[in-house]
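Shown here: the complex without one of its protein chains, the others still in place.
Then we have chain A:
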Amino acid sequence: MSALAEKQEAGVAVVTGGTRGIGAAIADALRADGWTVVTIGRTSGDVQADVGSPEDVARAVEEIHEKFGKVLVLVNNAGITRDGLALRMTDSDWGDVVDTNLSGAFGFTRGVMGDMLRARWGRIVNVSSIVATRAQAGQANYIASKAGLLGLTGALAKEIGKRGVTVNAITPGFIETDMTAELDTDKLVEFIPAGRVGKPEEVAAAVRFLCSAEAGYINGATLSVDGGMGA
(Lines give C-alpha, C1' and ligand atoms only; values in the text may rest on other atoms or scores of the structure.)
Protein backbone atom coordinates (compact mmCIF):
# COMPACT_ATOMS: atom_id res chain seq x y z
CA MET A 1 0.00 0.00 0.00
CA SER A 2 1.38 3.43 -0.89
CA ALA A 3 2.10 5.98 1.81
CA LEU A 4 -0.86 8.08 0.68
CA ALA A 5 -3.22 5.10 0.50
CA GLU A 6 -2.42 4.33 4.14
CA LYS A 7 -3.43 7.84 5.13
CA GLN A 8 -6.60 7.58 3.05
CA GLU A 9 -7.50 4.44 4.95
CA ALA A 10 -6.95 6.21 8.26
CA GLY A 11 -8.79 9.46 7.63
CA VAL A 12 -10.88 11.67 5.39
CA ALA A 13 -10.50 14.99 3.60
CA VAL A 14 -12.78 17.88 4.52
CA VAL A 15 -13.48 20.72 2.09
CA THR A 16 -15.41 23.68 3.45
CA GLY A 17 -17.55 25.40 0.86
CA GLY A 18 -17.07 22.16 -1.07
CA THR A 19 -20.37 22.10 -2.89
CA ARG A 20 -19.86 24.85 -5.45
CA GLY A 21 -17.24 26.61 -7.53
CA ILE A 22 -13.61 26.12 -6.57
CA GLY A 23 -14.56 24.01 -3.54
CA ALA A 24 -16.50 21.49 -5.62
CA ALA A 25 -13.56 21.18 -8.02
CA ILE A 26 -11.20 20.64 -5.07
CA ALA A 27 -13.50 17.94 -3.68
CA ASP A 28 -13.53 16.21 -7.09
CA ALA A 29 -9.73 16.37 -7.37
CA LEU A 30 -9.19 14.91 -3.92
CA ARG A 31 -11.71 12.15 -4.64
CA ALA A 32 -9.84 11.37 -7.85
CA ASP A 33 -6.70 11.05 -5.75
CA GLY A 34 -8.39 8.43 -3.57
CA TRP A 35 -9.65 10.48 -0.64
CA THR A 36 -13.03 10.09 0.97
CA VAL A 37 -14.16 13.70 0.84
CA VAL A 38 -16.57 15.33 3.27
CA THR A 39 -17.98 18.56 1.87
CA ILE A 40 -19.26 21.31 4.14
CA GLY A 41 -21.97 23.60 2.81
CA ARG A 42 -24.48 25.98 4.29
CA THR A 43 -27.55 24.22 2.90
CA SER A 44 -26.06 21.26 1.06
CA GLY A 45 -23.01 19.07 1.34
CA ASP A 46 -22.20 16.02 3.45
CA VAL A 47 -22.27 18.09 6.63
CA GLN A 48 -24.17 21.36 6.79
CA ALA A 49 -22.86 24.32 8.70
CA ASP A 50 -22.65 28.08 8.66
CA VAL A 51 -18.87 28.37 8.69
CA GLY A 52 -19.20 31.88 10.13
CA SER A 53 -20.80 30.56 13.31
CA PRO A 54 -18.42 29.12 15.95
CA GLU A 55 -21.26 26.98 17.37
CA ASP A 56 -22.05 25.58 13.94
CA VAL A 57 -18.39 24.85 13.26
CA ALA A 58 -18.01 23.01 16.59
CA ARG A 59 -21.13 20.96 15.86
CA ALA A 60 -19.97 20.20 12.32
CA VAL A 61 -16.58 19.00 13.58
CA GLU A 62 -18.37 16.70 16.01
CA GLU A 63 -20.61 15.39 13.23
CA ILE A 64 -17.63 14.76 10.95
CA HIS A 65 -15.86 12.79 13.67
CA GLU A 66 -18.98 10.76 14.43
CA LYS A 67 -19.99 9.96 10.87
CA PHE A 68 -16.72 9.89 8.97
CA GLY A 69 -13.87 9.48 11.47
CA LYS A 70 -10.55 11.25 11.62
CA VAL A 71 -9.65 14.18 9.41
CA LEU A 72 -6.21 14.14 7.80
CA VAL A 73 -6.80 16.74 5.10
CA LEU A 74 -8.57 20.04 5.59
CA VAL A 75 -9.16 22.57 2.84
CA ASN A 76 -10.47 25.85 4.22
CA ASN A 77 -12.20 27.10 1.12
CA ALA A 78 -15.51 28.56 2.33
CA GLY A 79 -15.65 32.22 1.50
CA ILE A 80 -18.15 35.01 1.01
CA THR A 81 -18.00 38.60 -0.22
CA ARG A 82 -19.89 41.68 0.93
CA ASP A 83 -18.20 44.28 -1.22
CA GLY A 84 -18.42 48.00 -0.65
CA LEU A 85 -16.25 50.98 0.14
CA ALA A 86 -15.02 51.05 3.73
CA LEU A 87 -16.67 54.40 4.42
CA ARG A 88 -20.08 52.79 4.06
CA MET A 89 -19.23 49.25 5.17
CA THR A 90 -21.47 48.09 8.01
CA ASP A 91 -20.22 46.15 11.01
CA SER A 92 -22.19 43.15 9.84
CA ASP A 93 -20.71 43.26 6.35
CA TRP A 94 -17.26 43.36 7.93
CA GLY A 95 -18.06 40.75 10.57
CA ASP A 96 -19.85 38.26 8.31
CA VAL A 97 -16.93 38.14 5.90
CA VAL A 98 -14.19 37.91 8.54
CA ASP A 99 -16.20 35.36 10.55
CA THR A 100 -16.70 33.06 7.56
CA ASN A 101 -13.45 33.47 5.67
CA LEU A 102 -11.00 33.70 8.56
CA SER A 103 -12.56 32.68 11.88
CA GLY A 104 -14.32 29.74 10.24
CA ALA A 105 -11.01 28.49 8.90
CA PHE A 106 -9.48 28.77 12.35
CA GLY A 107 -12.41 26.97 13.96
CA PHE A 108 -12.27 24.02 11.57
CA THR A 109 -8.50 23.85 11.85
CA ARG A 110 -8.55 23.83 15.64
CA GLY A 111 -11.29 21.21 15.61
CA VAL A 112 -9.49 18.71 13.42
CA MET A 113 -5.78 19.37 13.95
CA GLY A 114 -5.69 16.93 16.88
CA ASP A 115 -6.41 14.09 14.41
CA MET A 116 -3.45 15.14 12.28
CA LEU A 117 -1.09 15.63 15.22
CA ARG A 118 -1.81 12.12 16.45
CA ALA A 119 -1.41 10.63 13.02
CA ARG A 120 1.87 12.50 12.66
CA TRP A 121 0.59 13.42 9.21
CA GLY A 122 -1.79 16.00 7.88
CA ARG A 123 -2.43 18.54 5.18
CA ILE A 124 -4.14 21.88 5.64
CA VAL A 125 -4.67 24.17 2.67
CA ASN A 126 -6.13 27.63 3.11
CA VAL A 127 -7.73 29.09 0.02
CA SER A 128 -6.74 32.74 0.16
CA SER A 129 -6.84 35.10 -2.81
CA ILE A 130 -4.60 37.18 -5.02
CA VAL A 131 -6.12 40.27 -3.36
CA ALA A 132 -4.48 39.27 -0.06
CA THR A 133 -1.26 40.77 -1.42
CA ARG A 134 -2.58 42.95 -4.25
CA ALA A 135 -5.38 44.94 -2.70
CA GLN A 136 -8.11 46.71 -4.58
CA ALA A 137 -10.77 49.21 -3.54
CA GLY A 138 -14.15 48.01 -2.34
CA GLN A 139 -13.21 44.81 -0.55
CA ALA A 140 -11.61 45.83 2.76
CA ASN A 141 -13.41 43.02 4.60
CA TYR A 142 -12.64 40.31 2.05
CA ILE A 143 -9.03 41.39 1.58
CA ALA A 144 -8.39 41.61 5.33
CA SER A 145 -9.84 38.12 5.79
CA LYS A 146 -7.81 36.64 2.95
CA ALA A 147 -4.60 38.33 4.14
CA GLY A 148 -5.40 37.01 7.60
CA LEU A 149 -5.48 33.50 6.16
CA LEU A 150 -1.89 33.94 4.97
CA GLY A 151 -0.85 34.94 8.49
CA LEU A 152 -2.75 32.01 9.95
CA THR A 153 -1.04 29.70 7.47
CA GLY A 154 2.43 30.80 8.58
CA ALA A 155 1.66 30.64 12.29
CA LEU A 156 0.22 27.14 12.04
CA ALA A 157 3.08 25.92 9.86
CA LYS A 158 5.47 26.93 12.64
CA GLU A 159 3.33 25.39 15.38
CA ILE A 160 2.58 21.99 13.95
CA GLY A 161 5.13 21.47 11.18
CA LYS A 162 7.22 19.25 13.43
CA ARG A 163 4.45 16.65 13.45
CA GLY A 164 4.37 15.98 9.74
CA VAL A 165 1.46 18.35 9.25
CA THR A 166 1.87 20.94 6.52
CA VAL A 167 -0.14 24.15 6.31
CA ASN A 168 -0.08 26.03 3.03
CA ALA A 169 -2.10 28.63 1.22
CA ILE A 170 -3.08 29.15 -2.35
CA THR A 171 -3.93 32.50 -3.85
CA PRO A 172 -6.24 32.09 -6.81
CA GLY A 173 -6.56 34.99 -9.22
CA PHE A 174 -9.73 35.44 -11.24
CA ILE A 175 -11.44 32.09 -11.57
CA GLU A 176 -14.71 31.29 -13.36
CA THR A 177 -17.20 30.91 -10.51
CA ASP A 178 -20.52 32.33 -9.38
CA MET A 179 -18.54 34.77 -7.25
CA THR A 180 -16.83 36.31 -10.25
CA ALA A 181 -19.73 35.90 -12.72
CA GLU A 182 -20.74 39.54 -12.44
CA LEU A 183 -17.27 40.91 -13.14
CA ASP A 184 -16.32 42.34 -16.51
CA THR A 185 -13.98 39.59 -17.67
CA ASP A 186 -12.84 41.31 -20.87
CA LYS A 187 -11.44 44.20 -18.86
CA LEU A 188 -9.86 41.90 -16.29
CA VAL A 189 -8.06 39.81 -18.85
CA GLU A 190 -5.89 42.79 -19.79
CA PHE A 191 -4.07 42.34 -16.49
CA ILE A 192 -3.64 38.58 -16.73
CA PRO A 193 -0.55 37.40 -18.64
CA ALA A 194 -2.31 34.10 -19.40
CA GLY A 195 -4.90 36.13 -21.32
CA ARG A 196 -7.89 34.41 -19.73
CA VAL A 197 -9.54 33.76 -16.39
CA GLY A 198 -8.76 30.51 -14.64
CA LYS A 199 -10.84 27.40 -14.20
CA PRO A 200 -11.79 25.92 -10.81
CA GLU A 201 -10.02 22.70 -11.86
CA GLU A 202 -6.75 24.61 -12.18
CA VAL A 203 -6.99 25.76 -8.58
CA ALA A 204 -7.99 22.26 -7.52
CA ALA A 205 -4.88 20.80 -9.14
CA ALA A 206 -2.68 23.00 -6.94
CA VAL A 207 -4.59 21.97 -3.81
CA ARG A 208 -4.34 18.31 -4.77
CA PHE A 209 -0.57 18.66 -5.13
CA LEU A 210 -0.21 20.36 -1.72
CA CYS A 211 -2.23 17.50 -0.19
CA SER A 212 -0.10 14.79 -1.79
CA ALA A 213 2.59 12.72 -0.08
CA GLU A 214 5.21 14.33 -2.34
CA ALA A 215 4.48 17.82 -0.99
CA GLY A 216 5.56 16.92 2.55
CA TYR A 217 8.46 19.38 2.60
CA ILE A 218 6.37 22.33 1.47
CA ASN A 219 5.12 24.08 4.58
CA GLY A 220 3.97 27.64 5.22
CA ALA A 221 4.09 28.38 1.51
CA THR A 222 1.76 30.41 -0.66
CA LEU A 223 1.16 29.07 -4.14
CA SER A 224 -0.30 31.51 -6.66
CA VAL A 225 -2.77 30.20 -9.23
CA ASP A 226 -3.49 33.39 -11.11
CA GLY A 227 -2.24 33.09 -14.68
CA GLY A 228 0.70 35.33 -13.76
CA MET A 229 -1.44 38.26 -12.62
CA GLY A 230 0.36 38.63 -9.30
CA ALA A 231 3.86 38.24 -10.71
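Definition applied: a contact is a pair of C-beta atoms (placed from the backbone, for glycine too) under 8 Å apart; a residue touches a chain by one contact, two chains touch by 3 or more; residues count from 1.
Convention: contacts and distances are computed from a predicted model.
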Complex minus one chain; that chain's UniProt name from "Transporter", "SoxAX cytochrome complex subunit A", "Sulfur-oxidizing protein SoxY" or "Phosphopantetheine-binding protein" is "Phosphopantetheine-binding protein"
Identify the residue among A:Gly114, A:Pro193 or A:Gly216 that touches the chain left out of the display. A:Gly114
Specify the residue from the set A:Arg59, A:Arg82, A:Arg134 or A:Arg163 that touches the hidden chain. A:Arg163
May I ask you to list the residues on chain A that touch the chain which is not drawn? 114, 117-118, 120, 159-160, 162-163
